[in-house]
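Got a structure for you, questions after.
Some chains omitted; the rest stay in position.
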Amino acid sequence: MKFGILVNEGPFTHQASDSAYRFVLAALEKGHEIYRVFFYHDGVNNANKLSEPQSDDRDLVKLWSALGTEREIDLVVCVAAALRRGVKDDILAEGFRISGLGQLIEAGVESDRLVVFGD
Amino acid sequence: MLHIVNKSPFERNGLKSCLRLAKPGSAILLIEDAAVAAVAGSAPAKDIAARMGDFSFYVLGPDIDARGLGDKELVDGIKVVDYGGFVDLTVEQDTCQSWL
Amino acid sequence: MDDFDEFDGDGPEVVKRFMYVNRRAPYGTVYALECLETILIAAAFEQDVSVVFMDDGVYQLKKDQDTAAIGMKNFSPTYRALEGYEVEKLYVEKESLEERGLTAEDLVVPVKVLNSAELQEIMAAQDVVLSS
């Protein structure tokens, strides 16, 4: 089955990004396809490569990045939300791309299920 | 329909609104801070127990354990799932709605 | 509201029922504004769009918003523009309005006021439900 995932909150402040990440891992493990993960609202902060958590903490930006590059998951950061919050190409972590809200709608259309994680 | 509730009903109105708007027959999954509602005896737990005939209730085990509630008695009839079980629920149900 | 450019114009062939659920007051958080931005984009995709305002989300539609003193932009007139985008299914939950002492006359656009039992049916018939 094809999943679209919407992440509305940044790393650390809310569990949303963690939950979405765990959900994606579990879905992949079960052989499902992740059509796209779309980062909206503060979710765009998941793509800030300057993020440097304490060494004994999970590093969500790196975890998502690795999913994007190693598992070829399409990680899309909303351009409008990202501009407002200062997430630009200069600081964009590997594996993410910046695009429009249309990519969220498309994920809703093309996926069998859209699952939303937020605050 | 799978309804996903992620906020503690002691703090916010998400579960209350979900219980009002979910169509009987739906599944309701408690994740993140909402997991605390699954522990038997509290007011939100009673709200859940009262609707056990209308909905299938689930709670995400990892979130219960994280909050130290793994040893507590849960509301009778609520099923504990892991992330894989969460995925299965979204597959079994035709749509999902998050009550943020 | 500046990303129409990446929409290729052909439109996807599938038409799905998309529902946007608004449960938060405006200005206290950005969700109302950014959800509105999503709805405007969604309209261009020729999907079957409906928008629900319930709980504190009903305040998003309150007439006479005046944001001058908080220094934020009053975006409530944009709800009136939704009709032009063929987003015409605006539902407001009756219980939420009443709990807040509001009526349909207080709102900036004509909406369909439904009780929770009616709204239940409409929600249950959706393909994609977005909330924020």
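Each chain carries a letter (A, B and C) given by its place in the written order, and its residues are counted from 1.
Just so it is clear, contacts are C-beta pairs under 8 Å (C-beta built on N, C-alpha and C of every residue); 3 or more make two chains touch, one makes a residue touch a chain.
The model shown is predicted, which means the values in this text are computed figures rather than measured ones.
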item	value
Protein chain stoichiometry for the whole structure, using the labels that appear	A x2, B x2, C x2
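We take it that only the chains that are shown with their structure count from here on.
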item	value
Intercentroid distance (Cα basis), subunit C paired with subunit A, Å	24
Residues of subunit A touching at least two other chains	8, 114, 116, 118
Shared-contact residues (touching 2 or more other chains) in subunit B	95-98, 100
Residues of subunit A touching subunit C in the complex	6, 8, 40-41, 79-81, 99-106, 108-110, 114, 116, 118
Complex contacts: residues of subunit C adjacent to subunit B	21, 23, 54-55, 93, 95, 116, 119-121, 123-124, 126-129, 131-132
Residues of subunit B touching subunit C in the complex	1, 13, 17, 20-23, 26, 94-100
